[in-house]
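Below is one structure, written out as structure tokens; comments come after it.
A single protein chain has been removed from this complex, and every other one stays in its place.
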Amino acid sequence: MARSVTPRRKLLNTTVAWAIGLLIFFPILWTILTSFKSEAEAIAAPPIFLGFDWTLENYRIVMERSDYGRFLWNSIIIAGLSTILGCIIAVPAAWSMAFVPSKRTKDILLWMLSTKMLPAVGVLYPIYLLFIKMGLLDSRAGLVVVLMLINLPIIVWMLYTYFKEIPGEILEAARMDGATLRQELIYVLTPMAIPGIASTLLLNFILAWNEAFWTLNLTAVNAAPLTAFIASYSSPEGLFFAKLSAASTMAIAPILILGWFSQKQLVRGLTFGAVK
Amino acid sequence: MATKASRSAARLMMAPAVILLLGWMLVPLIMTLWFSFRVYLPLRGGDQGWAGFSNYTRFVTSSAFWPSIQTTLIIVLGVLAITVIFGILIALLLDQPIWGQGVVRILVIAPFFVMPTVSALVWKNMFMDPVNGLFAHLWRFFGAEPVSWLSDASMPSIIMIVSWQWLPFATLILLTAVQSLDSEQLEAAEMDGAPWIKRFWFIILPHLSRAITIVILIQTIFLLAIFAEIFVTTGGAFGTRTLSYLIFQRVLESQNVGLGSAGGVYAIILANIIAIFLMRIVGKNLD
Partner (left out) sequence: MSLKSTLRAATALSLITAGSAFADAHSATITIATVNNGDMIRMQGYTDQFTEATGIAVEWVTLEENVLRQRVTTDITTNGGQFDIMTIGMYETPIWGANDWLVPLDDLSAEYDAGDILPAMAGGLSHDGTLYAAPFYGESSMIMYRTDLMEAAGLEMPAAPSWSFIAKAAREMTDRDNDINGICLRGKAGWGEGGAFITAMSNSFGARWFDEDWNAQFDTREWSDTLNFYKNMMDDSGPSGFATNGFNENLSLFNQGKCGMWIDATVAASFVTGADSTVADSVGFALAPDNGLGKRSNWLWAWALAIPAGTQQVDEAKQFIEWATGTGYIEQVAANEGWANVPPGARTSLYENPNYQAVPFAQMTLDSILSADPTDSTVDPSPYVGIQFAAIPEFAGIATEVSQEFSAAYAGQQSIEEALEKAQAITNEAMEAAGYR
């Protein structure tokens, strides 16, 4: 509904929008800035905004103390594989719901969402015992499966809403031309659904990356992702704002950068069928 | 139009997702139900036998139960109200022609990428700390006594932290909805001399209703389960103990798995009540 407005109005809008944007972004900016300060400067009164001695000391300490590369790699693998696996399982399901709907489709969809409401803390012991039995504790495979299951309902739902927006006539035309189900899926539907799938992948990658209960409780060394990394920097003894900021920056930077580069895709697809 | 063959193919394609989720729901659910009827105390040697309904009555008669339900609902409703209202306003603003729209959008969605643990740690220490926090400096600058946010204003503080995390999500979904609004209709209304508030109320808001429902549904699912934010900031003190935090305390801090599992069953019931309620609305809006 964008319309042309007077330059004065545009200037006003721009000012307000930038002010709000910076306000919302400020906590992240402040964290990043603090990560380059010394511990003393980090708590200086009055606070120093930019005029401090920029230092990489905190990053050096964090790198020395923790094997950041391994945590990062685990985060990438676990979030990435769980998302891909989720999509592989969800695409056919969403496809069939969207194009061959039965009268129970919506019930199934809503039931799937309701599985997300099981409170994680309540089932920690059952799941932990199960993981011991299956030898999955501290394994990436175990976490990939759990995070995939946690996010599966959201993936199915997101994909379902995209697929529904694909006009049925195209499918019928393809069928007329003798396309098999497989061909229909690969050559007609998938290309049309790419933006939707891309943003689904992105959103779920973010959700899996940020999941902090199971990733912390089911891992020790081998599979521990960045959520466990950050748990060793919260509230230690002594002054820690600068080190905490450095660790925080390192934990969120990869996903923040990914998010920024791909925000167009994310935004395009993040509708959940809200637009009709 | 669907043939019998495509119907069975469809069922086949749905099967993996349905079976997996059924397993993911049933296995922990059955185990939770089983534990909830047992006296299960890990630190006293584990399973001590049948408990009947005593875990259920004990959980619900505990002085912490009703306050925790109340706290849960206040947090969910508070965050929903803030994110939806500000989400609409920011979405409308971002839809206007402005310079540097892309950059502003990036700034606005950034909090969504931050881990809940990190955001709770950053807010707690670097902003809300009553001595060294930025808010304390700001308050002192204006000659006011710094506020102990996490004890004196614990609920507003937590609602604010969580809202900060979810505002980008709401804004994004509402923004796409706003952008799809038919501008001719609005212009016509403007020409007819309809005041802004009326245009908002009768044209924009109805158009956004679907998006608002989606935001409410998805956020409620996540908000009912918030844990890290409370664990890091107040540890459940100062009236911030939600139902899921209470279960955490029973299971892990008190090491009473039976009692905690009974709490888990209550949480599932509560979640389903809310879910049915929500889905009534969403179901209507989804068609």
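Just so it is clear, A and B label the chains in written order, and each chain counts residues from 1 on its own.
Here is the rule we use: a contact is a pair of C-beta atoms (placed from the backbone, for glycine too) under 8 Å apart; a residue touches a chain by one contact, two chains touch by 3 or more.
Keep in mind it's a predicted model, so treat the numbers as computed, not measured.
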Which of B:28, B:111, B:236 or B:263 contacts the chain that the document leaves out: B:236
Candidate in contact with the missing chain, chosen from A:26, A:111 or A:128: A:128
Contacts of subunit B with the absent chain, listed as residue ranges: 41-46, 58, 62-64, 129-132, 145-146, 148, 150-152, 231, 234-239, 241, 249-250, 252-256, 259
Residues of subunit A (touch criterion as defined above) contacting the omitted chain: 39, 43, 65-66, 73, 77, 80-81, 84, 124-125, 128-129, 132, 137-138, 140, 216-217, 220-222, 224, 228, 231-240
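Just so it is clear, only the chains that are shown with their structure count from here on.
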Separation of mean Cα positions, subunit B and subunit A [Å, integer]: 16
Complex contacts: residues of subunit B adjacent to subunit A: 1-2, 6-7, 9-11, 13-14, 16-18, 20-21, 24-25, 27-29, 31-32, 35, 40, 42, 90, 93-101, 103-119, 121-123, 125-127, 132, 134, 137, 140-141, 164, 167-169, 172-173, 175-183, 186-187, 210-211, 214-215, 217-218, 221, 224-225, 227-228, 232, 243-245, 247-248, 251-252, 257, 260-261, 263-265, 267-268, 271-272, 274-275, 279, 282-283, 286
Subunit B-touching residues of subunit A, taken from the complex the two chains share: 1-5, 9-10, 13-14, 16-18, 20-22, 24-25, 27-28, 30-31, 34, 43, 45-47, 89-90, 92-93, 95-97, 99-100, 102, 106, 108, 110, 112-127, 129-130, 149, 152-154, 156, 168, 172, 181, 206, 209-210, 212-213, 226-227, 230-231, 234-235, 240-241, 244-245, 248, 251-252, 255-256, 259-260, 263, 266-268, 270-276
